[in-house]
Every structure is written in structure tokens, then in C-alpha cells.
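Take a look at the structure set out below.
A single protein chain has been omitted from the complex, and every remaining protein chain is retained in its original position.
By written order: A and B. Residues from 1 in each chain.
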Amino acid sequence: MIAKGAVAIAEGRIGKPLEKYYAGRTRAPLQRSFIAFKSSAWLVVLSGFVEPVLYLFSFGFGVGALIGGITAADGSTISYAAYIAPGLLATSAMNGAIYDSTWNVFWKINESKLYQGMLATSLGPLDVALGEIAWALLRGLMYAIGFMIVVTPLGLIENWWGLLAIPAAVLIAFGFASFGMAATSYMKSFQQMNYINMFMLPMFLFSGSFFPLTVYPEIVQWFIKILPLWHGISLIRGLTLGQIDSSILGHVLYFIVMIALGLWFTTKRLNALFLR
Amino acid sequence: MKVKEAQREVSRFGALYIVEARFRNMFKWRSAIITTAILNPVLYLLSVGVGIGSLVDAKQGAGGVDGVQYLTFLAPALLASAAIQGAIDEVTFPTLQGFKWAKNFFAMNSTPITGNQIALGVYIAALGRTFLTVVIYWLILLIAGALPTGTAWLAMFVAMLAGGAFGSIMLYLTSKVEKEDFFLTAIGRLIIMPLFLFSGTFYPLSSMPLILQPIGWISPLWHATELGRYLTYGHSISGLMIGVHFIFLTSLLALGLKLAFRNFTKRLSK
Partner (left out) sequence: MTSLISARSLTKTYGDFVAVDQINFEVLKGESFGLLGPNGAGKSTIMRMIGATLQRSSGELAVLGKDPEKFGPQIRAHLGVVPQQDNLDSELTVRENLYIYGRYFGLSKKFLTPKIQELLEFAQLEEKRDVKVEALSGGMKRRLTIARALVSEPEILMLDEPTTGLDPQARHILWDRLFRLKELGVTLLLTTHFMDEAEQLCQRLIVMDKGKIMAEDSPAELIRKYVTKEVLELRFGSDKNSQFVDQLRQKCDRIEQLPDRILLYTNDGETLLTEIVGSGLHPITSLVRRSSLEDVFLRLTGRSLIE
């Protein structure tokens, strides 16, 4: 048996950038995720879509009846459901991306040893990392589209700018996914993985999905505004409520920097992450 | 004979040996357990309680929700849901571990300890930890001023009853799991989450559309919350309904345990 196919393909990468880490085949692990999704993982994916919708109905309409409306920055009043919908979209983008890039990755490294198998082939660690991130983003995209299909008929989207909430959700997911993997590279046990949750829960509760930050003292507000979720929520809220101003660009920039740093960090940690 | 005596001990106290084993295991994670037990109520009070509370109180004025401030209204529901969450966590993981991951239930069962005793032991240990969570939660609610009446301490036991009812059902369901991949996610997102959101937790059940109200009726959380509200701030409720809530929770608890016992024994002898 002569290994022409596989060898010729691998030799073709010699001299290309990052050749030690990257074989230019992000598509292969992505295809793997898709096949697994078709045969078994669809239930989890579907349930991830249900979560923000349930929150929207329970809080938006139930708690909304107790609260009435929220007074926006420009003095107009918006319904509570319209106020929290973007927060829920941003949060679910974050949660999905974090789940995919931390628990899921941790499981595949330590329990199913899936990555060991992948890295015994001519794939490089960067192919695997990018493939997983790409899959997380595709899922994020599906969730965002699903969520918009539910909320738009309810009148919670003010104008056409709202459509941009979909790419914005993907941008948020990208930011969190790129950092999540780097964080996972430091984790040794399931107990340590819980630290991730201990960081996520307060961020979810305080970043203004359910109420304006103004209920807190100024110093707390400043602290929350450093955290990425607040930027994500503010970005999507600006888009769905049609409050388009320069702050939108600031939030986008925040995530672009976060993605760049996260990818740089993850690439740096690739050996620690996969080749253990 | 010493062995004979030991055997008699096991048939009487076997479940307690399992409890001991579980407590030893939990003790290793004591700092994490206590941190979460404190952090959870503090975070919820500062976010939902203060954040949403200030919006609701501003709108509702002196009348409040059900006659009280939002935080007072919310407190018994949060307490009961913390108990439910705690009980679920502590029955699902050891059970999956015991039957699937480490298969240590089978090792326990190869001693004179029976399936019933294993189930009961895991359950009692779970409630033990849940009680710690509930007491801490309750104290924090008390400090926050969310428990105005003298009968409020009884709400701890109502919360435990809710945790016990949900915990016994989960003990049974988890013992049936063959493929755990999606079980936890599916249970979490499709059962626990909806029950948490639609059991009159954050607003009176009666304010939900009639078609959704049955979710509350079958939810241990709603029954415990109604009882808890009666105890912590005198939520008006008929004697009959007090009986109904109580009987619902206790029968669910008993049913769950009965099914769990049967299934533990069956699966261990398979």
C-alpha cells in the first residue's frame, strides 16, 4: 500500500503559514460536528433555542405586567418584553459559545479522547480549534435566527436595524468562544470547570438583561461596563430598539479586540490544550 | 459470630453507611459547597431582588405584589427553588456515577447492602446537603428583611419538602438513564427550567394565561411557594388548599421513592 493521497495532501502544505499547527482543513472537524448533530446532538441544540424563548415569555410578559414599561434613554417608554429580548439573545449567544468551547471541549479532551484521534491524523491543532469555534458560531447563528423568528412577530423589533442583531449575536459568540478554549486549556478537572460557571452566573445576573444598570451605585456600573456581556447586550439592544449611535461601533470594536486577543491566546495555548 | 452481627447491622443501618460515604465525598468539596450556598442567594438578591424589585416596587407602589414588597413576595419561591436545585444536583450526579460512570453502586451491592438502601442513602445524603443550602439561604433572606413573620422559619421545611419531592422523582428518573449524554441537558432545559419560570415564582400564577396555569399545578415549586408565602408573609390561602399543597408534595415524595427503590433493585440485579 502506498500512501499517495494523504501524504501528497500533507506535503502540499509545506512552506505555508503556520504549517506546524494548521493543515488548512477547518472544514473536516466542522463536517464531523455536522454529522454528529444530524444523528444525535440535535435535541441539545434544539433545547438551547427553547431556553431564551421561555425566559422571554416568563419574564417579558409575566414580570412585565408587574413592571409596566421601561423608560429608555431618550425618554420614550418601551415594553418590558422589548427591553429584555435583546438581553436574552446576547446571553444565549454567550452561553452557547461558552458551553461549546469549554465543557464540550473539556469532555472531548478528557473523556471521549476525540481530539487525540483527530490529532493522530495530518490535521493540526489549529484546524481542530477553528473547526470547533466555527461550529459554535454556526449554532449561534441558528439560535439567533430562531429567536428573531419568534420575537419579530411579537413586535419586539423596532425597525430594520434589528436584523443586524443576528450577525451581532454571532460576533458575541465568537468573542466568548475564542476565550473559552484558552480558559479550558488551564482546566484539569470537572470541579475546576465550575469556576467558569462561577464567573458566568454573576455576569448574566448583573449585566443588565433584566433591568437598567442605573439601579446600582455608579462604581458598580463602571465595573459591569468592563465585562463583555454588558457590551453584547447593549449592542443588540441598540440595534433592536433602533437606537443607532456611535456607541454601537464601540461595542463592536470591543468584541473585535476580544476575538483577536482570544484567538491569539488560544493559539498560544494549543499545545497545552490538545497535546497533553 | 462477628460476621453475623455485622450482617444484621447492615440490614438495619445499610442506608446510613451509604449516607456516610456520600458525606465523606461531599466533605472533600466543602469549600465549594459552602461558597455556592452563600453566593447563590446573595447574587439573586442583589440582581433579581434589587434590580427587578426596584422596578416592580416603583410601579406597584404601596400595594406591592400580593400586598408585600417584591423581595418579600419572591423570597419563599427562591428558597424552594434553591432546595429543588440542590436536591436534583445531589441525586443525579451520584446516581449517574453509581450506575454509569464509576459503577460503584454495583460494588456497594456486592456487599450485603441492598438496592433500596443505596437509593435511600443517596437520597438522605442529598437532602442533608440541601438542608445546609436551605438554612444558609433562609438566613440571608432574613438578613435582607424578606421574612417578616414569626412563622417564616417553617418555610425552610416546606422548601425541604419541595426538594424532597423533586429529588425523589429525579432519583427514579436518573436510575432509569441508559444514555446520559443528553439527559442532564434535556432535563435541565425542558423540565426544570420551565417549572422554575412558570410556577408563579416571579409573579402570581393567577396572572398567567389560564392555559399555562396547569404547569404550576403539577409543579412542586408552585405548591411549596404557596405554602411558603403563607408562612413568610401571610399570603391568603384556604385551609383546604394548605392541605392540598401538603398532600401533593408528600405523595410525590413517596411515589418517587417507591419507584426509585424498585428501579434501583431491578437495575442492580440486571
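The definition used in the following text is that a contact is a pair of C-beta atoms (placed from the backbone, for glycine too) under 8 Å apart; a residue touches a chain by one contact, two chains touch by 3 or more.
None of the values given here were measured: they were computed from a predicted structure.
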Displayed chains contacted by the hidden chain, counting the whole assembly: A
Residue, one of A:Gly124, A:Gly208, A:Pro228 or A:Gly262, that touches the chain absent here: A:Gly124
Residue of A:Gln116, A:Gln191 or A:Ser247 in touch with the missing chain, whole complex considered: A:Gln116
Touching residues on subunit A - with respect to the absent chain: 1-7, 9-11, 13-14, 19-20, 23, 25, 28-29, 31-32, 35-36, 39-41, 112-114, 116-124, 275
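One rule holds for everything that comes next: only the chains that are shown with their structure count from here on.
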Residue ranges of subunit B touching subunit A (in the complex, touch as defined): 29, 32, 35-36, 39, 43-44, 46-48, 50-52, 54-56, 59-60, 65, 70, 181-182, 185-186, 189-190, 193-194, 197-198, 202-203, 207-208
Contact footprint of subunit B on subunit A as seen in their complex: 40-41, 43-44, 47-48, 50-51, 54-55, 57-59, 62-63, 65-68, 70, 191, 194, 198, 201-202, 205-206, 210-211, 215-216
